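With one protein chain removed, the remaining protein chains of the complex are shown where they sit.
Chain lettering (A, B, C and D) follows the sequence in which the chains are written, and residue indices restart at 1 in each chain.
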Amino acid sequence: MPRRPVVKKEYTLGERVYLVEITKGLGLTWKHFVFNIKASFRKGPHTVPTCWQYPEDRREIAPIFRGAHMLMLNEKGQELCVGCGMCAKACPAKCITVKRGKRQEGEEDKYAGKTYCSTFEIDMLRCIFCGNCESACPKGALVLGPGYELAEYDMESCIYNKERLLANYNEAKAEGKLKPPQKPVPVDAPPAPKKKPAAKKGAGASAQKAKAPPKAEGKKGEDDAAKGKTEEKPAE
Amino acid sequence: MNFQAIQGEGWLLCKAEQLINWGRSRSPWPFPYGTACCGIELMCALASGYDMARFGAERVAFTPRQCDVLIEAGTITKKMVPVLKRIYDQMAEPKWVIAVGACACTGGVFRTYSTQQGIGSIIPVDIYIPGCPPRPEGILYALLKLIDKIEADHPLYKKRQQVVEALEAGK
Amino acid sequence: MAKEIETVCVTTGPAEVGDYVALNIGPIHPAMHGTLRVITRTDGETIISAEPEIGYLHRGVEKLGENLTYRQFLPLTDRLNYCSAICNNVAYELAVEKALGIEVPEKAQLLRIIMMELARIADHQVLVGILGVDLGALTPFFYLIIQREEIYEIFEWHHGARLTNSMGTIGGVEAELPDRFHEKWPKMRDSIRKANDETDRLLTHNRIWMDRTIGVNAFCADDALNWGFTGPMLRACGVKRDLRKDEPYLMYDKFDFEVPTGKHGDVFDRYMIRMLEMEESIKIIDQAYAMYQDMPDDAPLMKKVPKIIKPPEGQIYHAIESPNGELGFFIKSDGTDKPYRIKIRPPCYMVYQAFGELVQGEMISDLIACLSSINVIAGELDR
Amino acid sequence: MADWQIDLIKVVFIWVWALLIAVVMTWVERRASAMMQDRLGPNRAGPFGLFQPLADGIKLFTKEDIIPEKARKILFVLGPPLFALPAFSAYAVVPFGDKIVLGGKEIILQVSDVNIGFLYVLALGAIGVYGMVIGGWASNSKYSILGGLRATAQLISYEVPMGLALLTIVLLYGTFSLREMVLLQQGTFLGFLPNWGIFKQPLGFIIFLVAAYAEANRVPFDLPECESELVTGYHTEYGSMRLGLYLFGEYVNLGTLAAITVSLFFGGWALPYVDMSKFLGPVAYGIASFTVFFLKQAFFLFLFVWVRWTVPRFRYDQLMGLGWKALIPLGLVNLFVTALLVQLTI
Partner (left out) sequence: MSLMDRIKDCLGTDLIEISEFRGDVCVEIPKNRVIEAMTSLKEKGGFDFLSDVFGVDNIDLYAAKAKKAKKKKKGEEEEEEPKKQGPPPPRFEVIYLLLSLKTNERLQVRVRVPEDSMDVPSVTGIWKAATWPEREAFDMYGFKFKGHPNLRRLLMWDEFKDHPLRKDYPLEGKGEERHLNYDTV
């Protein structure tokens, strides 16, 4: 048998007779009961203040909530994605498949870059919504949107293709749920550059920043680092 | 006996089916098979903020005999697979399964030696919820979808069909 | 289920012959948090021996970590202790930063502290709530959960996820304190205190509660140290040890807070320590928030780190005080962008291995109480 | 109408009443607990979720009925009705109203005024345990049997203080008939208090109430189906309508206990200070007395719910300790003092 310290139980009289504290507890639950009964007769779906009646009464979702992905368009309605595959590389769950296509003549108003993604598939059932793809995207083209009602009857419809991702964007835009532009947080100068000189990155970033639409600016604020990566050779 | 009614087009059968579906869809008692992170969000969905009990999904019991919906929230490891199978087998018909979160649906980020890559290969799943973990709203949405599915079911007609098929096979 | 339970029990090893009944509890049992399993031999209701079995949530995180880059591993740390994911995130970030030899700016440190303490409150709230549920008092759980929803809201508005936060990044934090926090904190502080107070009123002095907890699973301090207990479990035994005080990381040495300790290490002490720690956390947040507000707006939040993180070759170990105790990350780097070996030292792992000793001679109900009071999170236990 | 017809009507009425109470109680319990816990509770099935018990019932009826392979089949089937029926039967002696005059015939609002009504209640309460024990044992599961064992020990232990508390009442009123007891509680006591059992026997009331909670297996005494320890205790292996019967029986049991409490300690159907029969017509009086009784019963039913969602649960040995070390000595002392007082005052 294990050693055990001797514990002396020292109860006050009130504690000893059970009923005093139980009565106090009853008083507390009664208070809640009466409060909530009163509240439940209020009009509208949000009656009891601590309970959101989901389908009718939705809780406010943070604008930066990491929900279903969407492929962004810029103001001209052009697709931002260039199909570089950075997101697929950064994904810890390896759930993104991107294939790059070359922009043909006459497609300039459809795609912003010289290349585009011919297929873009995200397996939502693998995805862990970590946001790594978003912060890895050099163009701010892939963003985790506000959608959270994702349940499906079968697995196939959980694989989002490009159309679905663009539809997500249009839906979010129609509902005005796109992320507001976020100002990047100030970054401390590097102590000792290890790989690359930071100044070059910064310049690259500022140059790129002008191009990227403001609303697509990643919440990560990590864009300096992200942009720095575009100077590396694009994947595949 | 009216033959028409038994064939599944009768008014009585239809009403009875509706009544049964109404009862079943409004009282889906959950079996909260919460193993990991999704279990916490499932807990949130059951608790005050979202209150799954509004849809009758109450009386959370951990005995498979008394539950209708197996809410599988969390990673199923290969060590756990036989247990899950067993639990599902012990549930009484009719039973439904909701796979909550990436791990339950496909194994998610855990493509490893010890993780079952989705419970779909072990037990039939009715609803898949992506998310890691999904918001409680997402779980409630799935529950509503499941309720829709239950309401569209034909419990008596199906049974009748099974009997007819069995009889025909016997002939 | 019950049939399942019997059979599973037998597969691990036949029940001992004798007057004792082998009772298998778990892995799917209301008090086993989903994935734990304890095989007990009981004499009536008294436990003669108990052996925990784990591994039902072993997902191979460490092996996976060897195959992912440093940045990709960060989301996985959320899934360790999912009740307080932020503490794991920060612990991992600090470990990698230690390997890189950098220190994040002060403002980021403050932000991390605020978020971590919020996570600590949330974690303790779950623990106290679940402890109540397992001892039959359901209502406090709901009161605490509501407060936790508020905390989750802050998390969501700060970095976009409720539970698996992936807060910050290696080298800092990516977002300022959200407006939600500025708006809500004064109110939230009171409501957290109110919920704690209500829990206190419902439970602490209730004799049923006291009987169920005082003197149950009492544990000696030297045993606790020998078994490797840390955190609230150790403090409940009377050892004043808190890594925030003893090995200060971030800016914890600049704050004024108490480290509550217990006496006997019983369930009641563990519960009380958690209740008191929530209060201390609120104090820390207040101080950190005041300091945060004094910082200039353009004070840096991030340290510049290369996109691809390649710490120099070597091995480091860094531990923080997570809500459950010492949460350490051992990282062996071979100079590439992937950790060569990553080992997590989960706090509840060390505590849970002493479970057999903790509950020996107690009753089945005490086993449940003990398990809840340890706060075993399967995610970090099995990894 | 012939007497047997009246009796039949009364029996049917009491069955329906007991059933309705049980049904409504499931709803009340869910909604009230939700309200205490800052949430809403079932509100989708029908207005305010009132049809929730109906939905549950339909679902449980149409669910597959499983009898575990290794269970004792006959006993397994026997368990739930054995649990639920005594609870119903105990209603037979509950005086749920004074009397009503219908068609010139005076009808006593009680199915049967057994002269040892009170022993009948105790005896039926004891039979109800068999339902649990048999169910727990026949399931062939360790949790079930632990639940059954706990139920046996607990109910045996708490029947003693309950009996003691009731004995004091018997001493006080000098009768075993519940109806007579209620009749004896009319008027006032010490000039200003209603002449209720609770004011004459406060200690007896507390002991009885605690024992009643234990008999009904409610928190803090719900050890037989202790959810966090024994999964669901004695009915772990039960599903479909057999489970329904167990759950149902529990609420019927609550109704009985509340009714007994009201008749023994709270003056039954009578209002304090006011004699309703003086200014109400015979029919109206019958209905009013029933209403008063029902309201009092409803309060105790609510108290059962209220306490359940407030306090934690006992441990097995503490429960036994409370029963044997506190309640039984208290009950004995109470009995002794009462006997002395009764002896002195007569």
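Methods note: contacts are C-beta pairs under 8 Å (C-beta built on N, C-alpha and C of every residue); 3 or more make two chains touch, one makes a residue touch a chain.
Treat the numbers as computed from the prediction; the structure is a model and nothing was measured.
Undergrad: Of the chains you can see, which ones touch the chain that is left out?
TA: Over the full assembly, the chain not pictured touches B, C.
Undergrad: May I ask which residue of C:I28, C:L80 or C:A99 touches the chain that does not appear here?
TA: Reading the full complex, the residue touching the unseen chain is C:A99.
Undergrad: With respect to the chain omitted from the figure, which of C:E106, C:D200, C:E247 or C:D286 is a touching residue?
TA: In the full complex, the listed residue that touches the missing chain is C:E247.
Undergrad: If you put the missing chain back, which residues of chain B would it touch?
TA: Its contact residues with the unshown chain are 78-79, 81-83, 86, 111-114.
Undergrad: List the chain C residues touching the unshown chain?
TA: Looking at chain C, the ones touching the missing chain are residues 4, 6-8, 10-12, 54-55, 58, 60, 62-64, 66-67, 98-99, 101, 225-228, 241, 246-247, 314-317, 319, 326, 328, 330, 332, 334, 336, 340-341, 343, 345, 349-350, 352-354, 382.
The rule we apply is simple: only the chains that are shown with their structure count from here on.
Undergrad: Write down the pair of chains with the top C-beta contact pair count.
TA: That would be the chain pair A-C.
Undergrad: Centre to centre, by mean C-alpha position, how many angstrom separate chain A and chain D?
TA: Distance between chain centres: 54 Å.
Undergrad: Cα centroid separation between chain B and chain C, in whole Å?
TA: Once rounded, the distance between the two centres reads 32 Å.
Undergrad: For chain A and chain B, let me know how many angstrom lie between their CA-based centres, rounded off.
TA: 28
Undergrad: Name the residues of chain B that each touch 2 or more other chains.
TA: Residues 47-49, 51, 54, 62-63, 65, 90, 109, 111, 132, 135 of chain B touch two or more partner chains.
Undergrad: Where does chain C touch two or more other chains at once, residue-wise?
TA: 1-3, 29-30, 75-76, 78, 139, 142-143, 146, 149, 164, 202, 206, 208
Undergrad: Does the chain-touch network form a line, ring, star, complete graph or other?
TA: The chain contacts form a complete graph, every chain touching every other.
Undergrad: Which stretch or stretches of chain C touch chain A in the complex?
TA: Within the complex, chain C contacts chain A at residues 68, 71-76, 78, 102, 105, 139, 143, 146, 149, 153, 156-157, 159-161, 164, 166, 169, 172-176, 178, 180, 198, 201-202, 205-208, 210, 214-215, 218-220, 223, 263-266, 298-308, 310, 357-358, 360-361.
Undergrad: Would you tell me which residues of chain A are touching chain C in their complex?
TA: 1-5, 7, 9, 11, 14-18, 21-22, 24-25, 28-29, 32, 50, 61-62, 64-66, 90-92, 128-132, 135, 144, 182, 185-191, 194-196, 198, 219-222, 224-226, 228-229
Undergrad: Spell out the part of chain C that touches chain D in their complex, as residue ranges.
TA: That would be residues 1-3, 5-6, 21, 23, 29-31, 45, 132-139, 142-143, 146, 202-203, 206, 208-209, 211-212, 363-366, 368 of chain C.
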